[in-house]
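Below: the structure, in structure tokens.
Removed from the display is one protein chain of the complex; every other protein chain stays in position.
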Amino acid sequence: MESKPRFLSILDSITAILFVVAVVMVFFYAPLERTMGAVQKVFYFHVATAWVGMLGFMVAAVVGILYLVKNERKYDIAGLAAIEISLVFFFIAIILGSIWARPVWNTWWTWDPRLTTATIVELIYAAYMMLRQGIEDPDRRARFGAVYAILGFLSVPLTFISIRLLRTIHPVVVGNSDPSGEGSFSMTGPMKTTFFYSLFVFSVIFVDLFWHRVRMGKLAAKVEELRLKVSA
Amino acid sequence: MLFHPATFAPQLRCNRRMITVRKLVKRFGPKTVLRGLDFEVESGEFVALLGPNGAGKTTFLRILASLSRPAMGEVQIAGFFLPGQASSVRRRLGVVSHLPLLYGDLTAEENLRFYGRMYAVPDLPPRITEVLEMVGLAARRRDLVRTFSRGMQQRLAIGRAVLHDPDVMLFDEPHTGLDQDASVMLDTVLQEVAARGRTVVMTSHDLARTADLASRFDVLSRGKIVASVQRDDMESTNNLLAFYRQAVEEA
Partner (left out) sequence: MKRKSQIANFFRALWAVVWKDLSAEWRSRELLTAMLVFALLVILIFNFALELDARARASVTSGVLWVTFAFAGTLGLNRSMATEKDRGCLDGLLLAPVDRSAIYFGKAIGNLVFMFVVEVIVLPIYSVLYNINLFRPGLLLVILLGSIGYVAVGTLLSTMAVQARTRDILLPILLFPLVVPIMIAAVKASGGFLQDLPWIEVSTWINLLIVYDVIFVAVAFMLFDFVVEE
């Protein structure tokens, strides 16, 4: 049995400390925003989780290409790991966005380009999970997963652009969608620091979770192998 | 090397190595199906691949057919390597599986015309007539394949596979789902195919059926060829069952 790498344990602790610092910074270091008040603090983690979500999907597309080229199982494990983590973080980002929208735009949901794109992206990767579940042969599952991860990632910018155009070109729009409209604000120094620090912390969280998930995937593959050996 | 008279090949195709497989490994995820399989076939041989269910027969045949890639090992057919020279190999292969690979909404003739175009068969219309006569379906050339019985579909499938005059033929359980009469008719066609000096590899779990057809019997078990015997080295085909049982038990 392969024991947990020491550096991973260290990374776990570092991640926990960094995260606590981030929480403290959001609540005590970053100043209160003038018009929106306390709810604006959601913003730091909202953007950070969304960033991690996109990062994961990008990683999945890149390892997808690597899998198709090199045909090595580890890339498939990494792709699944990245998408699983991203699905969760994107979901958190959408919920946080909703919490932010409630007092600011006075509605739980707006068809804002970013929020809408995020939801469609979430659906793309939910479809990815369903695709994987529908295929028994592990090689085929890995190949199809890689192909779909690449297609999905390519469609995201086009989806974003089309929704953005839809909301800005058309004059009659329900709700507020102008990105420079209500809800925007300019960041002061400490706000900026907190913002970029949050991005950094969540990237570290992603790396940590990704490492854990890949390790778990590899162990699961090993268990499966041993099980077959025993039953053979 | 001795050959059964029915499969005796013309001089030109004789005694040439047609299929060479070395240390072939195939995995499905964590499961290893073929473990270092070695396999050689001379030109003109008719090899029956026997083995219990799940031994990897179909997997092996799909690799030979260029439909599946091996994890490791070397496959050479008619002097070309797989998967690198797949296109050259495919041109020389005719494959019949237990599925007919035919379109139900096309007629027998149209099916052959379609595959003929895919293989760039020269002078197609007379060739289609020739093949349809060979498999005994000339009278039904304009009927939809959907209306064919299982046996007729299988015979047309063989017609499809020989259309481009391949050097090597692969049969994957061709008798599956056929009744007695249809099987006998299929055997006649199979013998005719082999009699033209083609190299044939056929998987089967039906020993009685293959006993009269093949010139060599290989037993595949646990992902390896565990035994091989020439038909001429056996006193009678009744010994085949004993040989097969022993080979599987030893493995």
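First chain written, first letter: the chains are A and B, and each begins at residue 1.
Heads up, the rule we're going with is that contacts are C-beta pairs under 8 Å (C-beta built on N, C-alpha and C of every residue); 3 or more make two chains touch, one makes a residue touch a chain.
Here the structure is a predicted model, which means the values were calculated and not measured.
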item: Residue among B:Lys57, B:Arg90 or B:Arg209 touching the omitted chain; value: B:Arg90
item: Option touching the unshown chain, where B:Leu99, B:Ala139, B:Val184 or B:Leu241 are the choices; value: B:Leu99
item: Residue ranges of chain A at the interface with the undisplayed chain; value: 68, 120, 123-124, 127, 130-131, 133-136, 139-140, 143-144, 146-148, 150-152, 154-155, 158-159, 161-163, 165-166, 169-170
item: Touching residues on chain B - with respect to the absent chain; value: 62, 65-69, 87-88, 90-91, 93, 95, 97, 99-106, 110, 114-115, 117-120, 144, 160
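Assume only the chains that are shown with their structure count from here on.
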item: Chain B - residues contacting chain A, complex; value: 27-31
item: Contact footprint of chain B on chain A as seen in their complex; value: 73, 137-139, 221, 224-225, 228
